[in-house]
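Okay, structure first, notes after.
A single protein chain has been removed from this complex, and every other one stays in its place.
Going in written order, the chains are labelled A and B, and every chain counts its residues from 1.
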Amino acid sequence: MMGRTIFIDPGRCIGCQACVSACRECDSHRGKSMIHLDYPDEGRSVASLPTVCMHCSDPVAPCAEVCPADAIQVTPDGVVQQADTTRCIGCANCVNACPFGVPKIDLAAKLQMKCDLCYDRTSHGLAPMCATVCPTGALFYGTLEELRTERPGVEVADSFTFGDTVVHTGVAMVVPADKVRWPVPGGLPVIEVNGVDVR
Amino acid sequence: MGPVPQSSDAPAAPAAEPEATAAAPRPRPPAVRATLVASAVALLLIVAIILGSRMLRNFDSALLPYAVATVFLAFGVTYRYTVWVSEPAARRLLRQGWRTLFSRENFRKAPTALPRMIATYLGFQKFLGARSTARWAAHQLLFWGCILAAVITFPLTWGWFTFTSATGPGPSYEMRIWGFKIIGFNSADVIGWALFHGLDLAAVLVIAGAGYFLWRRLRDRTATTGQRFGYDLVPLLALIVISVTGLLLTFSAVFLHGGGYEFLALLHMVSVVFTLIYLPFGKFFHIVQRPAAVGMQLFKYSARQDEKLFTCRRCGELVDTAPYVENLRGTMRDLRLDFDEWAEYCPRCKRVLRGSAYLTRVKRGFK
Partner (left out) sequence: MTLPVDPTIAPPGTRTFHDAGGIPADRWHADQTGETLVPTHCCFCGVQCGMYLRVNQAGKVFGVEPRNHDINRMRLCPKGINAYQQVNHPDRLTAPLIRRYRDKPFQECTWDEALDFTVAEIRRIQEVYGADAFGMLGGASLSTEKTYLVGKFARVALRTRHIDYNGRLCMVSAAGANKLAFGIDRAGNPFSDILLSDCVLIAGSNVGECFPVMTQYIWGARDRGAKLIVVDPRETPVARTADLHVPLKPGTDSAFFNAVLHVIVRDGLTDEKYLADHTTGWDAVKAAVENYPPDRAAGICGVGVEQIEQVAHWFAGAERAMAWHARGVEHHSQGVENCLSIINLCVATGNIGRPGAGYGTLTGQGNGQGGREHGQKSDLLPGGRSITDPEHRREICHIWGIPEDELPLAGTSMMEMVHQMRRREIRGLIATCNNPFVSLPNHHVVKEGYDTLEFHVQLDFFLSETAANAHVVLPVTVWAEDEGVMANAEARVVKHNKAQDPPPGVRTDTWILCELARRLGTGDKFAFSTSRDVFEELRIASAGTVNDYYGITYERLEETGGIAWPCPTTEHPGTPRLFEDGRTYHPDGKIHLQAVAWHPPIDPYDETYPLSLTTGRTVAHYLSGNQTRRLGALVEQTPRPWVEVHPSHGFSNGQPVRVVTRRGSAVYPALVLESIRPDTVFVPYHWPSPTAANILTIDALDPRSKIPEYKVCAARIEAATTLDEVPAPPTGPGRVAYPETQVSRTDPRPPTAPQGLGTAERDWSPP
């Protein structure tokens, strides 16, 4: 987990997509939203899940590792940048290797794009656009201490399991106190989907 | 945060390589092999210069620093290239690209695909137009300007080109390569003017293109976000200095009777040498990397031709081509990213499955 980072709490999310619209307002990628908002409980409830880049720290950025063009840089403070425009060849390796399903790709422009924690804002001391506007605090930007000041006793986790692999991330998720020592399940292995075994 | 990532550009990364960022760490590249290959290429170039300049008879000793710089350039590019393609992702993609290119299938089914891709991606760079029309136009100016300049100056530097006049100081000249006559022309006609002023033309193109990019880098927040001086601004400044000093050299020769020529020539030379040596390490390395886009595209294109498509295991939507997904899984396994099975799901399904897992196993509601 980074010092100042985003904390995600899907339990607070109302699925309003303010984050999706706000992301478009960032000057560095105006008109293009990098955040994902899914309704994972489709047909059953209105539950929603915002996904920003988790800024994986161990292994450091699988997206950067699978990049054949060394286009994805990681800053010393742990922010995984979006692809360097001069290097990216638009192969989509990062799109399909990312365990969280984060990077987007502009096929015509041969360019990957992803959440870079609003580097243009955070590097000037502002919070990322999505976490600034989030009406519910489902996306919170700050330090863990700042989060706990607002939400007494809140616990967070910054590791996720995908099969046997544990991925540690720079962005953390809110979890109940009794689950704080577990890695959060990342969805793999898939056992069943809407009651149907997909294997 | 784990250990501070090491730069894969090591060990030769000069100060110009961004200090603030570094690529993610990977298994230590075979630096020794890269050094050997690079040395061999540099040696080959030296031999070629010697032979091409007819045992240095055509070699202009005033251009020696430039020639030395190109040898360093050859070493640097080869070194970086070797390091680059020995990493799993690039190695696998490179192999797939070449394999596709030389497959009989490809020649039979889509003989024109490669030339078309080369023209659109490498020549006209259509993909840049999708990013921004203005950037595309500026990059085209820059690109063709640099190509023109390189085509003229590299052989001159190496003593491969000579312009000789049978009649003393002109006006009719012969252009020779490796001593063989290519064309004869009159310095007063159009071809002659273009040949002698090719570099000036290139300078104008480069100044226009680089000037636009420099202006953009100072104003446009899309560009200034995460902008690094060494990586983003130095290359533009270098190109502009080269072009401006080059033009001033002509200006000095034509209008000032050589006034300030020596100083300008020195400045020009320093900027060129710096740029050539910097090229393998900074932003300019994309020149070497970009052809990989063609290989990648050809690889995917050929699979699409054969309808070898891959659909998401959960939702059945198209993900990519099957050989591509297999290649990616191989890359992930090479890198010990052991969740390669996950690549069989589309990003949306990954998120939805993670969301469902969170709802069922972490917390469903507010607390």
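Annotations for the structure displayed:
The rule is simple: a residue touches a chain if its C-beta (ideal position, glycine included) is under 8 Å from a C-beta of that chain, and two chains touch if they have at least 3 such contacts.
Computed from a prediction, not measured in an experiment: that's the story for all the values here.
Residue A:G15 is the one among A:G15, A:G163 or A:P183 that touches the chain missing from this view. For chain B, the residues touching the absent chain in the complete assembly are 110, 112-113, 116-117, 120, 126-127, 129-134, 216, 219-222, 297, 300-301, 304-305, 309, 312, 315, 317-321, 346-348, 351, 364-367.
Residue positions on chain A in contact with the hidden chain: 11-18, 20-22, 24-25, 27-28, 30-33, 35-39, 42-48, 92, 95-96, 103-108, 129, 132-137, 150-152, 154, in rising order.
Keep this in mind: only the chains that are shown with their structure count from here on.
Averaged C-alpha coordinates put the centre of chain A at 32 Å from the centre of chain B. Considering their complex, residues 1-2, 4-5, 8-9, 18, 20-26, 84, 87, 89-90, 92-94, 121, 127-128, 130-131, 221-222, 224-226, 283, 285-286, 289-290, 292-293, 296, 313-314, 319-320, 324-325, 328, 331-332, 335-343, 345-359, 361-367 of chain B touch chain A. Considering their complex, residues 2, 10-12, 27-30, 36, 38, 40-42, 47, 49, 51, 57-62, 64-70, 72-78, 81, 85-87, 89-93, 95-103, 106, 108-111, 116, 119-120, 123, 160, 162-165, 167-168, 170, 173, 175-176, 179, 184-190, 193, 198 of chain A touch chain B.
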